[in-house]
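Excluded from the complex is one protein chain; the other protein chains are retained at their positions.
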Amino acid sequence: MNTDFINQIGLNHYLILAALLFTMGMAGVLLRRNVIVLLMSIELMLNSVNLTFVAFSKYLGLLDGHIIVFFVMTIAAAEAAVGLALAVTIFKRFREVNIRFFEHLKG
Amino acid sequence: MTADAFLFWFLAIVTLGSGLSVILLSNPIYSALSLAMTMVGISALFVTLNAYFIAGVQLIVYAGAVMVLFVMVIMLFDLKSDTVAFAKGKFTGALKVASVGLLAGLVVAAIDLSKGLIGVKDGENHLVALGDMEATKSLGRILFQKYVFGFEALGVLLLVIAVGAVSLARSKGGTHEH
Partner (left out) sequence: MNHSLLMALVILSPLIGFLINGFRYKRHSANVAGVIATIAIAISFVSSAILVTDLIAMPEESRRIAVKFFEWLVIDRLKIDAGFVVDQISAVMILIITGVGTLIHMYSIGYMHHDKGAAKYFAYLNLFIFNMLLLVLGDSLLVMFVGWEGVGLCSYLLIGFWFTDSEKAAAGMKAFITNRVGDAAFLLGMFLLFVTYGTLNFSELNALAPTVAESSWLGAVTLGTLFLFIGATGKSAQIPLYVWLPDAMAGPTPVSALIHAATMVTAGVYMIVRLNPLFIMAPNTMMVIAIIGAATVVFAATIGMTQWDIKKILAYSTVSQLGYMFLACGVGAFGAAMFHLMTHAFFKALMFLGSGSVIHAMHEEQDVRKMGGLKKYLPITHITFFLGWLAIIGMPPFAGFFSKDEILAYTFNSPMGSPILWAAGVLGATLTAFYMTRLMALTFWGKSRVSKDVHPHESPALMTIPLITLGVLSVIGGWIGVPHVLGEYLGHIPNVWEHWLHPLIKGIPGWQTLDHATEFALMGTSVGLALISAGIAYHFYVKAPDAPKKIAEKIKPIYNLVYNKYFVDEVYFGAIINPLVNLSRNIWYYIDVNFIDKMTYLAGDLARGMGSVIRSSQTGNVQQYAMYIGIGVVVALSFVIMR
C-alpha cells in the first residue's frame, strides 16, 4: 500500500478537503429549508474557498491569496449581516424562517 | 506518520464531521455550534499552512462575530428544531443530491487531473523561509499598497451594508400588504 498519500500532505489534500466542504455547503443550500441554516451553509462554502486560497498561497509562495481571503471574509460578514436582516423581516411577518416565504418572485 | 500528516488528518476529520453535522442536524442551534466547530477547524488548518494572521482573523471574525450573530438571531427567534428539515421536492430533491454528488466527483477529478499543471510538487513549502512576523508585515504592506483601492471599497461596502441591514431589520417586512 502506498503510504505517500497518507504521509506526504500536499496541496491536493487541502484542495480535496476544501472541495468536500464546498459540496457540503452546497448540499445545505440546496436542501435545507431554514433560512438561517441556509446562510450557515453559505458561510461553509465561503470558508472552503478561503482554504483553497490559503493553500495555493502557500504552495505558490504568493501572499496575494491571503489578501483575497481577507476580502472574502469581509464580504462574508457583510453577507451574513444582510441575510440575517432579511431573515429577521421574514420572521417578523410570518413568525417562521422558511425559504418558501421568499417565493414572491415567481413568474 | 509524521506529526504534520497526523495533524492534517485529524483536522480534516474534525472539519468534515462538523461540516456534515451543520447540514444534517435539524435543530438550528446545533447547526450553529457545528459551524463554529468547523470554523475553528479551518482556522487550525490555516495554521498548518503557516497563515497565522489569517487564522487569527478567522477565529475573531467567524468563530467570534459572525457566529455570535447567528446564535443571537436563532435565540431571538426562539426556534425549535425543524419538523421538516429538508426542502420537499418530487424529483428536484433527488436531482439536487445528484448534482451535488456529481459536482464533488468532478471537483476531485479536476484537482487530480490538474496535478501536473500546477508547477509545485507535494511537500514543498515555499513560505517556510519567511518568519511569522515577516509574513504578517509583508501581508500588511501588500494590503495597503497593492490592494489599497479594494480595501477602501470594502470599507464603503461595509458602511452601506450596516445601514442597509439596520433599515431592513426595522422595516415591517416586505412591500406587500399584510
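Every chain is named by a letter (A and B) in the order it is written, and numbering of its residues begins at 1.
To be clear about the criterion, a contact is a pair of C-beta atoms (placed from the backbone, for glycine too) under 8 Å apart; a residue touches a chain by one contact, two chains touch by 3 or more.
As the structure is a prediction and not an experimental result, all values here were calculated from the model.
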{"item": "Hidden-chain contact residue, picked from the options B:Leu95, B:Met133 or B:Val148", "value": "B:Leu95"}
{"item": "Which of B:Leu7, B:Leu103, B:Ile142 or B:Leu158 contacts the chain that the document leaves out", "value": "B:Leu103"}
{"item": "Absent-chain interface as seen on chain A, which is shown", "value": "26, 29-31, 99-100, 102-107"}
{"item": "Touching residues (missing chain, whole complex) on chain B", "value": "87, 92, 95-96, 99-100, 102-103, 106-107, 109-110, 113"}
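In this text, only the chains that are shown with their structure count from here on.
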{"item": "Rounded Å distance between chain A and chain B, as computed from the means of their C-alpha atoms", "value": "5"}
{"item": "Chain B partner contacts - residues on chain A that touch it in the complex", "value": "6-17, 19-28, 30-34, 36-37, 39-41, 43-44, 47, 50-51, 54-55, 57-61, 63-64, 66-67, 69-71, 73-78, 80-82, 84-93, 97, 99, 104"}
{"item": "Interfacial residue positions of chain B with respect to chain A in the complex", "value": "1-2, 4-5, 8-9, 12, 15-16, 19-20, 22-23, 28, 31-32, 35, 38-39, 42, 45-46, 49-51, 53-54, 57-58, 61-62, 65-66, 69-70, 73-74, 76-77, 79, 82, 84-87, 93, 96-97, 99-101, 103-104, 107-108, 111-112, 115, 118, 120-127, 135, 138-139, 142-143, 146-147, 150, 154, 157-158, 161-162, 164-166, 168-169, 171-174, 176, 178"}
